[in-house]
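One chain of protein is taken out of this complex; the other chains stay put.
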Amino acid sequence: MDEIFNILTRLLMSLGHLAIILVAAPLLQGFIKKSKAYWQMRQGPPILQPYRDLRKLMNKEELVSEHASWIFLLTPRVVLASTLMAGLVIPSVWGWAPLSVWGDIFLLGASLGLARLFLALSGLEGAGTFGGMGSSRELFIGLLTEPALILGLVVLAFITGTTSLQEINIGLQSISPLFIPKILVLITLVMVCIAEMGRIPLDNPDTHLELTMIHEGMLLEYSGPSLALLNFAEQVKQLLLLVLLAHLIWPSDLISLSEGPFGMLWALGFVGVKVVALGFFFATVESLFVKRRLFRAPHYLATGTACAVLALISLWIIGGQI
Amino acid sequence: MVGFSDSTLNLVLLILLGSGLMMVYSARVINALNWWTIQTVFVSLLLIAEGIHNDATEIIIFGILLLIAKAGIIPILLRRVLKTSRTVWVGEIFLKRAMSLVVAGGLTLLSYVITEPMLALHPSYRNGLAIAIALIFCGLLLMMTRKISMVQVLGVLLIDNGIFLAGFFLTQGMPLLVELGAAFDILVGVVIVGILSKQMLETYDSLNVDHMRSLKG
Amino acid sequence: MVNKESQSVRQLLMSISVALAAVGLVWGTFLISQGGEWIKTGWRFSTDAGAGLSLTWKMDGLTVFFLFILLLGQGLSSLYAVGYLKEYEEKKKSLVSFYVPWFLFLGSMVGVLLADDGFTFLLTWEMMSLFSFFLVLYEHDEPQNRKSAYIYLVMTHVATIFLFAATLFLQAKTGSFAFQEWANVVPSLSTIELNLIFVALFIGLGTKAGFVPFHIWLPYAHSAAPSPVSALMSGVMVKVALYLMIRLVWLTLGPGPVWWGWLFLIVGAFSAVVGILAASTQSDLKKLLAFSTIENVGILTMALGSAFLARSWNSSWAMDLAFIAFFWHTLQHMLFKTLLFMGAGNIIQATHTRNLERLGGLLRRMPKTGFAALLGIVGITALPPLGGFWGELMLFQSLWENTIHLSDGWSKVFLPLAIGILALVGGLSIATFVKWFGISFLGQARSPAAASAKESDPVQTMVPLVVGGLAALTVLWPAMTLALINLPLSVIRTGDVIGISSSAVGKPLLMSSVYLGVILLLTTVIVLLTKRATRKVTATWNCGAALTPSMQYTAGGITNPIRVLFAKVLGSRPKVKGDFAGTQYSLRSLTYTGSVKEVTEDIFIRPLIRGLLWSSAQVRKLQSGSIHLYLAYLLVTLVAVLILGS
Partner (left out) sequence: MFIGVAVIAAVGMLFSAKDTYLRLLNSVALVLLTLSGGWTIRETLSHGSYAYGSGLLYWDALSALLLSVIIIIAVYVIIFSFGYMEEEVSEKKFPRSRLKWYYFWIWIFMATMLLVVSTPNLGIIWVGIEGTTLATTLLVGFYRSKKAIEAAWKYVILCVVGISFALLGTMLLFASAAPLLGQTLDALDWRMLPEVAGQLDSTFLRLGVLFAIVGYGAKVGFAPMHAWLPDAHSQAPSPVSALLSAVLLNCALYAILRWYSLANLTSLGPDFVGTILISFGVLSLGLMVGFILLQNDIKRLLAYSSVEHMGILAIGFGLGTREAVWGASLHLLLHGLTKANLFVIIGRLVQKTGTREISKIRGIFKIWPYTGLIMVLGLLGITGTPPFGTFRSEVFIFSGLFKTGHPLIGFLSIAFLTIIFAGFLYHFLQMLYGEPSEDVQQQPRESVGTLALAIPLLVVLCLGLFIPESLNEVLNQVVNVILGGV
């Protein structure tokens, strides 16, 4: 009986997790845009504008290139689905991850990789120049991001002695915020998140300038519902990364149904505050820097990787193991 | 064993060595051939003397056969080839005549050095053995430093004489069957070389071996 | 057009091949289901004292696993060949020189797997090389293919020197060829001897497996062979070499020094990176796949390395993980590489070119092939939900466990770096296969041949789909796959056999089916939700100008950033030449020439060959044609022998 209850709880919380992600993703996007506008001394669009954009796009007619095949239409769906899959291994606001098993830190990167694969493929669908350019660059940045992300997470796993994000989250509670390896890893992960979210200094989400765009280049041929799905997937990914970072920076305890609705809401609010703060932080970062050219990206991401390696070394040195 | 005194034996040996060296020194093929013939005659005589001394008829007969075959048939054959080819000079390569004589002298000394352990045997045997080896060396030298095919044949024959001499001093002759076989082989060999030289003459118009360098690598 | 008789011969022979595989598989399944001690200890048939006069065979769980891989590969490739070979018939090319080596090649691979002594091993091993050589040589009309085949056979032969040396050395020590005897005598060998044998085996087997820098032959051979053969060579043959790595090094030589594990790990990492880098810049449809094989062999080798390290450090948990990773990936790579080579075969037959730059837009013309190939690239790039990923997950975890298990030392830094390298390789392989698939199947046709391509024979499209289905099945029913992996594990582990399907070791693997289910569910839901959208087909937006095929990104272009970043490793020397037509500003034309080459070939192989040929030329001068000189040789020899002899 208990077991069924547990499973049921888990299932319900998973659905809740998904629902929160789906609902909150455009909100975060709106908030970040607003923050950027703040730094740029402008009014900026309303916070709820992303919802409106999505609804508008969903109702539009879709244009499909004559050269495209069914992959073109499949891509937005798969990308959203696999981004959500990545969401399933990230601890929810209550600390639970729906798909938690040891080794799931690798599942996170791989799920995002699946999305990247399809995106890059559909960039080539239109037979135009820009899509290919976007794909090429996205793949390039992706292959540099991957080691940094995995290494960063692996170091966290070493710190906490487990390879499950949920357990890492719990384990990090007992680690001092000033633990040097942890700080270094967080630097890595912040850099990786910037790259993954497609933000300055690697990519500019607001530009459609042919020569600089990466992510937008691949989306260039999309319109209507497909574009909405892709934009939405991007927002979800952004939210997921920020939730993850929030959990890592300020780890929180596992909250179960037994804490009562108030406890659960409180946890939701707490994480929300953390994510908002991080969102503001990234908006600030984006406002302070300029976009770099493509071939500076290796330096940027190598710095991230180096931080992870340094974290690893410092971890063992502090532990007295080397 | 040998039925005459050491001094006689030494004289014969000297003649053998001298003829060998003269072969090396010869400028004309015909001279070398003559020297070789002389040498062969003495070798055969040595054998016959041995046979007489030991009262071994078969050795005497063998010696006479040898005399006829080697000192008789072979020179005649070679002479005919020489005549048809109108070859006169031996054709030096690598070493001139005088120089080759010096080398031959050196080789003779070397062979005395080599055979030093044999001193324990009868001194004149040692002497004989040393000269036999010197003849073998001279033969090789001749073959290596002369262009004309006939001289190379003479070199082989000189080696053969040397070996024969060595055998004579080492073992007083091999079993007859083997000796006969060996002698027969030499004879047939010269006949075949004669045929070959004829063919060579037909195709190359000379007996100069140095023309034959097309097969390489 | 096709001769009826030869057609029936083809169908008959290939059916026999398929049937043999099927019978083998069914029989094997039956045997295994019976269970028995033989899976662990081995089942010998035809044994003698290892004198090398007769051949001896043994079958155990390890063999069974690889036999399974082999038979599966054989069945699938043979079935595919039924369709593939038709083209040769149409070209009136005799197929006898295909059939004969085909069967002998398969047979000799079975022989290698079953061999129980050094002599049998060498014999079958050489036969395997030889007959695969003839298969590579099958399309011998092109000089390039002959060169490939030549390089292949010579390199494997050179590798065999080392195997020969190791075998004969051990035989000299034990007086027997039997593996069992060798294992018994190993403890009495000195460290140097043991290490030398190991290095010899490593080089010898590694060449066949395609370790960098011994991999030169692999891209040549795999791309020159007819596609069913490429599939077999890539999917099965390189694995046979790895099988022997386990059989001879792990089981026979036993635990060695720690650096063996490091060697595996480092060479594996090196192979993986170099292989995938070279693949990413290739524009030859099949060469790219061949380089990817090198990468995957690298990954498998890393798994072996992790297992070796785990054994040295007594970390049984990490060792199990590493071997599960190894066997899982072996199976997955066989399936996906077979699939991809079949896809490549279909493309080649449809367009008669292997050059990616001349393909494009094939997905609309060859939808079934394209769908199968899509499955293939998802699997081969180690992305979930297909099987490629879960093996790598195990490997990651194994490396991680190894690190955790160690109490101290710099190894704790280097092992995680291997994880980073694997991640890099993963990223590169995504780029590589997006290029492979995207350039050939998507966009516009880049040549008339690609524009007029037709979907292949039903058999040829069916088989890749079947392979894809099987691959999905391994993930959907991981317990079955784990049961299969359990067979070799029970041989390799000296301890008790653990039922890995039920223990925690395989937990993420069991999760794989959940992941697959959920992602399929999510995708379906999203598709259903967005179904009612209206669509209109239009031209691609091109800033208002007309769109021509040449405006697309090229195969060279799409991975150009990688080429620029790794220029040193790839030996890339791009040249840009501008024709300014005499003026300073107006550019008339711009020529870009870029090429990549095998740096390892330049460093290791070419100087060696040059040196060899040079010294040969010197040796040949000995035979100058002068009889006087020859006589001198005779004299010199005589004198030398006399001096040395007395």
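As written, the chains take the letters A, B and C, and residue 1 is the first residue of each chain.
Heads up, the rule we're going with is that a contact is a pair of C-beta atoms (placed from the backbone, for glycine too) under 8 Å apart; a residue touches a chain by one contact, two chains touch by 3 or more.
The shown structure was predicted, so the numbers you read here are calculated from the model rather than taken from an experiment.
A.B. asks: For the chain that's been dropped from view, list the shown partners it touches.
C.D. replies: B, C
A.B. asks: In the full complex, which of C:Pro143, C:Gly544 or C:Gly582 touches the chain missing from this view?
C.D. replies: Checking the options C:Pro143, C:Gly544 or C:Gly582, the one contacting the hidden chain is C:Pro143.
A.B. asks: Considering the whole complex rather than only what is displayed, give the residues of subunit C touching the chain that is not shown.
C.D. replies: Considering the whole complex, subunit C reaches the absent chain at 52-54, 119, 122-124, 126-127, 130, 137, 140-141, 143, 146, 149-150, 153-154, 157-158, 160-161, 164-165, 168-169, 171-172, 612-613, 615-620, 622-623, 627, 629-631, 633-634, 636-638, 641-642, 645-646.
A.B. asks: Where does subunit B touch the missing chain, residue by residue?
C.D. replies: 117, 136, 140, 143, 149, 152, 155-156, 159-160, 163, 166-167, 170-175, 177-178, 181-182, 184-185, 188-189, 192-193, 195-196, 199-200, 202-204, 209, 212-215, 217
One rule holds for everything that comes next: only the chains that are shown with their structure count from here on.
A.B. asks: Would you mind pulling out the distance in Å between where the CA atoms of subunit B average out and where those of subunit C do?
C.D. replies: 70
A.B. asks: In whole angstrom, what separates the CA-based centres of subunit A and subunit B?
C.D. replies: So the centre of subunit A lies 101 Å away from the centre of subunit B.
A.B. asks: Show which residues of subunit A lie in contact with subunit C when the two form their complex.
C.D. replies: 58, 61-71, 76-78, 80-82, 84-85, 88, 99, 101-104, 106-107, 109-111, 113-114, 116-117, 120-121, 123-129, 131-133, 135-137, 139-140, 142-147, 149-151, 154-155, 157-158, 161, 163, 220-221, 224-226, 229, 294-295, 298, 305, 308-309, 312-313, 316, 320-322
A.B. asks: Mind pulling up the subunit C residues that touch subunit A in the complex?
C.D. replies: It is residues 360-361, 363-364, 367, 370, 374, 377-378, 381-385, 389, 392-394, 396-397, 400, 403-404, 407-410, 412-413, 416-417, 419-424, 426-428, 430-431, 433-434, 437-439, 441-444, 507-508, 511, 514-515, 518-519, 522-523, 526-527, 530, 533-542, 547, 549, 551-553, 557-562, 564-565 of subunit C that touch subunit A.
A.B. asks: In the complex, go through subunit B and note every residue touching subunit C.
C.D. replies: 93-94, 140, 143-145, 152, 209-210, 212-217
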